[in-house]
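With one protein chain withheld, the remaining protein chains of the complex are depicted in position.
Up next, chain A:
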Amino acid sequence: MTERLESREKVTGAARYAFEYPVENVAYAAAVQASVGRGEVVAVDADSVLALPGVLAVLSHENAPKLHDPPDGELALFQSRTVSYRGQFVAVVVGETLETAREGARRLRVEYAAESPDVRLRTDHPDLYKPDKVNPTFPADTEQGEPEDAYGCSAVRVDVTYTTPAEHNNPMEPHTTLAQWNDDGLTLYDSTQGASSVQNIIARVFGLDRTQVRVVSPHVGGGFGSKGSPRPNVVIAAMAARAVGRPVKFAVPRQQMYATTGYRTPTIQRFRVGADSDGRLNAVLHDVVEQTSTVKEFAEQTATPTRVMYQAPHRRTSHRLVALDVPTPSWMRAPGETPGMYALESVMDELAVATGVDPIELRIRNEPDRDPENGLPFSSRNLVACLQEGAERFGWAGRDPAPRARREGRKLVGMGVAASTYPAYMAPNRATARAEPDGTFTIRIAAADIGTGARTTLALIAAETLKADLGDVRVEIGDSSLPKATVAGGSSGTAGWGTAVVRACEALRAELNGGLPAEGLEVSADTTEEVKAREAFSRHAFGAQFAEVEVDADTGEVRVRRMLGVFAAGRIINPVTARSQFIGGMTMGIGMALMEESVMDREFGDYLNRDLAQYHVPSCADVRDVDAVWVEESDPHLNPMGAKGIGEIGIVGAAAAVGNAVHHATGVRVRSLPITPATLVPRL
């Protein structure tokens, strides 16, 4: 068992997060959000706020400095009078204290010329369009064979539409930046998933050289995708600090996060699947409609897992977007896979019911021997092993397939299963390994540990490669002055960072053959060429999720009694943190299934339930018997560790497993998340 290297700091309160760096003479920022859903700022009454004691500055489009080259509208803070969605930042007040800044922001009068916003996602929206690509670079549409015709003449057909609501990442640490200008440039203590990427982007925004920006982020209080790129808080803090000539810190208040720091788009997904009477798929059509904002396009890759999961000679996937007057959606844990697999795996359950084939057997029957769309071999694919292992452990064999067959007093009890998948990405990275004169080692890479356990995992990887004791390996991450690294995103950290660490350590060992020089020895590695030279394979992790639920027949309350995830994700490097990652993802999946929903205000724009009292995430009482295990998987086509990423797969399929269990318990198929008493009661 390997505990987290920063454990002690985290349980004693010594671990510093972005807001907590002691800097002299710090001032505080509080931001003001647009109170109209669309329109223009007509006037900002800065003077009366500037007159308040302790207020240092008010910045808005009226006086904000021109930014050099913001990569997108979300970072072009206060550069125009346009309001693109309700809740967009329109001004910031800087004060001597938090209380003063907040009071100033509360009192700032902003006048608008308001227009009525268009905020309703619908499949018949006249402005639906096909994006050039979906996140990050997948084609929007794919097609093989004659899907429409094949569907039409299939023996068994399922034609259903699933919807998922907007959901918010809600990391416990709000998006936070402490910005300090000095003679050399700008230092940012930032809550980010990628110090190198913040460094690059913020340098560009302020017209600086990359080396003039330093980003420090050793501890980050979660992100789940929402800190994968700089959000407005970074620009606001830096701009404010420059304006007042003092360090400034800004943590986005929880309520403001809902509009300004990203969320998962709502989706409307029509599925048509055609199969023979034994459940063998003949045609799969997955057509997705989702939203983006008018500020910046984000196209969630919702149908991409359908391209990978099951064989079917005739197939089609498509994504259509509409740019609404809404906050800008972004990455949230397993973008694409999470909503897409919820729908696909629910549809597979419907097909199982329609054909009378056991849901596990149905998936086994449709297991492809190659990637069904691109024809590449899988580097490894152990979905079937996960399903079988899970069935054994969960007690699937005793399940009566008839819905609503098990009742215990007021409780209807059911069991569901769903598959899970996530790509095994890997990107080029750099790292250095240094042998210190005292015989210890230091590994440096601008990686991030947002709670994943990356720091510990990289240390384990380094110790193994160096054949050193873990206690003799120090890992420095979370600082842009370290060798450049990719963001903690796409579950790619262990693969991408780990490979750079392995190569640096290998090179160091080779050089150390000549003995350790008195001043120590440092070598560096860059994996750009290695990543480019990878053979063509379809690389994905797979898993199987099992859920047992009880549904109160009178109140419609659903509780997850037991949940088990079985995953095949290559070699698991640190079982302790891996299990926590899987279970953490599954826990978020319970939230997705049963409670998480951001409700759009159709009249005025922005999300209505913008705090943790109204946007419900799972609490301790919601998570009972949840466990995760994995099957042995040896895959030589991945990376030197043989590891696939595990940060996201835990949420994928979790909501479908719960939904399928609800159907099994009640006979009611809910096709719209979350599954709440309000949707269930009328149908029980």
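Heads up, the rule we're going with is that contacts are C-beta pairs under 8 Å (C-beta built on N, C-alpha and C of every residue); 3 or more make two chains touch, one makes a residue touch a chain; residues count from 1.
FYI, contacts and distances are computed from a predicted model.
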Quiz prompt | From "(2Fe-2S)-binding protein", "Iron-regulated ABC transporter permease protein SufD", "Ferredoxin" or "Tetrathionate reductase", the hidden chain's UniProt protein name | solution = "(2Fe-2S)-binding protein"
Self-check item: Residue touching the undisplayed chain, where the options are A:38, A:175, A:219 or A:671
Solution: A:219
Self-check item: For chain A, residues in touch with the removed chain
Solution: 3-4, 6-17, 19-20, 22, 51-54, 97-100, 103, 107, 169-174, 219-222, 224, 251, 253-255, 450-453, 576-577, 579-581, 583-588, 611-613, 617-624, 626-627
